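Left out: one protein chain. Kept in place: all the others.
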Amino acid sequence: MTRAATSHVNGVVTAVGVALLYLPLLAVAVLSFNRSRFGVGWQGFTIDWYARVLHDEVVMRSAWNTLLLAVGSTALSTLLGTMLALGIARYRWPRRIEHALATLIHLPIVTPDIIFAAALVVAFRALRALTGLFELGLETMIIAHVTFQISFVALVVRARLETIGPEIEEAARDLYAGTFDLVTKILLPLIRPGIVAGALLAFTLSLDDFVISFFTSGPDSVTLPIYIFSSLKRGISPEIHAISTIIFTVTAMLAVALQSLTRKCET
Amino acid sequence: MTESARDRSGSSLRSGAGVAGAIGWIAPGVLWLLLFLGIPSVLLLALAFATRGSYGEILWTPTFHNFKKLAGFGIFGWSSDYLWITARTLWIALATTLACIMVAYPIALFVAARQPRWRSFWLLVLMIPFCTNLVVRTYGWQLVFSLVGKSAIYPGPLAVYIGMISSNLSFAVLPIYTSVERIDWSIAEAARDLYGSRWTVFRHGILPQTIPGLAVAAIITFIPCLGMFVVPDLLGGGRYLLLGNLIQQQFGPSRDFPFGAALSLTLIIATLIALRLYRRPAEEAGL
Partner (left out) sequence: MTRDEQLRISDISKSFGSTLVLDHVHASVERGEFITLLGPSGCGKTTLLRIIAGLERADEGTIVLDGADLLPLPANRRPLNMVFQNYALFPHLNVFDNVAFGLRIRRIAESEVMTRVRAVLDMIQLAPLAMRRTSQLSGGQKQRVALARALVNEPALLLLDEPMSALDAKLRAEVRVELRQLQRRLGKTFVLVTHDQDEAMTVSDRILVMNGGKIEQAGPPSEVYDHPSTRFVAEFLGAANLIDATRTENGVETCYGPLKLSRGPSWERGTLAIRPERIRVSAGEPAPNRLRLRARDVVYRGDHFDVFLEPGNLRMWCESSNALRAGDEVAIELPPEHLEVLRD
């Protein structure tokens, strides 16, 4: 009986939690179909706002930027993160170096994103003074995203690598595999689920990010989250609801894919 | 793997290519992180002791000017504004963390009590909003509050609290769930035999086993809360500023990088203290 009562409480709190998480998303989604231009009063169902958004040049350019940013940064960070994971997990480093590497990898994860963003702004300013490059724009945003994505990719891939015993590599060596064959014929196929999961995570993080993008973007590299944020300063509009609903749908699908992949990795 | 086993087995990449090859693998990633995060962080720390020139340029004369400003000594005399914001930031981060844990714990217990295939469904339900852009999630609350029609809440502190809890709840659920899932229920049963009452069973049989998860949940909720600026910006209506908003202003409209750096340093110190405190229960739990 006590157990039943406890689980009752748990159920109620879970309902509250789910409400806390989904109420805002639900409100956005519902209002994106509202005919009303101003305010939140329901005036009938429409999909006009979606049609408008799809024909809005600024929105479409922002969407394109968002996609470029996510794809570009994911590709780069997956490459760098995978190499990093291979290098860390597959060599016997002196303890101090191993410790330093672990700290370096965890640094982007424990740094509050606003600090991260501030550091990058400072870095770009310094690099701009030194080289004349690094003008704020899509390139700097890609660099910024890669910088926090690397760690996540490296950690996911390393976790996968650790499930492969050293004797697998030794067997490959024994069977004449040089480093290239070892990596391409043994390690990469074995860690592929980890790499895909890492890439998917990186992609999701890129779409999810606002703060770092906001700090490192230039006038021509507006992404959807930045567009939404600056539009909000002028007041809410049904178009924003429509864009947001699309973003939510895409990320939900990515999350589902990520979870099913992670589960496949574990089995 | 034990140390000796690892020593013995070594690694074949290593035996094949030597240290030069090893460095080749990690060099791109390490250099990238050093160039865009390591060195900039050091630069940011140094910047906290520089000043802003009249045109937004940086004057590299070591000074505590920014910290004095933070402590409230400005050209118009002393004001408690910045100190007040700092205290409020710490308070709201702490309150949000506690609230998130108190909501997340029953959720974790609830999910762990489901059938295995439903558990992953529930986890997914809890994770999807977390993957959605923070700006979308936050302005969604603006709509909710408008729908409810309570202008007393939004914009204002209560709206900020709700927004903070909502946007950080997922952070807290996952680590707690992970440790709840590993609970050895036989200890809880033993506690039931020994104590009987529901609270003591929880207190002695269940809670101690989930301390590591709680510590992780606390730290990964607390750190993002400290730096939050989207939620107070969109839900506080400019009247409920946090350190994050101040930092954003310095790197944005005000272009006072040195003061922004000093504010960042304050935030970093708070983060480090939190990490330090976190390590104690984590070490006790053998993490």
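Per-chain numbering from 1; labels A and B assigned in written order.
To be clear about the criterion, a contact is a pair of C-beta atoms (placed from the backbone, for glycine too) under 8 Å apart; a residue touches a chain by one contact, two chains touch by 3 or more.
Note that the structure is a prediction, hence the values are computed from the model and not measured.
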In the whole complex, not just what's shown, which of A:53, A:177, A:207 or A:258 touches the removed chain? A:177
Touching the left-out chain: which of A:40, A:157, A:186 or A:202? A:186
I need the residue numbers on chain A that touch the omitted chain, in ascending order. 165, 167-168, 170-178, 181, 185-186, 189-190
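Going forward, only the chains that are shown with their structure count from here on.
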Flag every residue of chain A that touches chain B in the complex, lowest number first. 2, 6-7, 9-11, 13-14, 16-18, 20-28, 31, 39-40, 80-81, 83-84, 86-88, 90-93, 101, 104-105, 107-108, 110-123, 125-126, 143-144, 146-147, 150-151, 154, 166-167, 169-170, 172-173, 178-179, 182, 204, 207-211, 214-215, 224-225, 228-229, 232, 236, 240-241, 244, 247-248, 251-252, 254-256, 258-259, 263
Touching residues (chain side chain B, partner chain A) in the complex: 6-7, 9-17, 19, 21-26, 28-30, 32-41, 43-44, 47, 103-104, 106-107, 109-111, 113, 120, 123-144, 146-147, 162, 165-166, 169-170, 173, 198, 223-224, 226-230, 234, 244, 247-248, 251-252, 257, 260-261, 264, 267-268, 271, 275
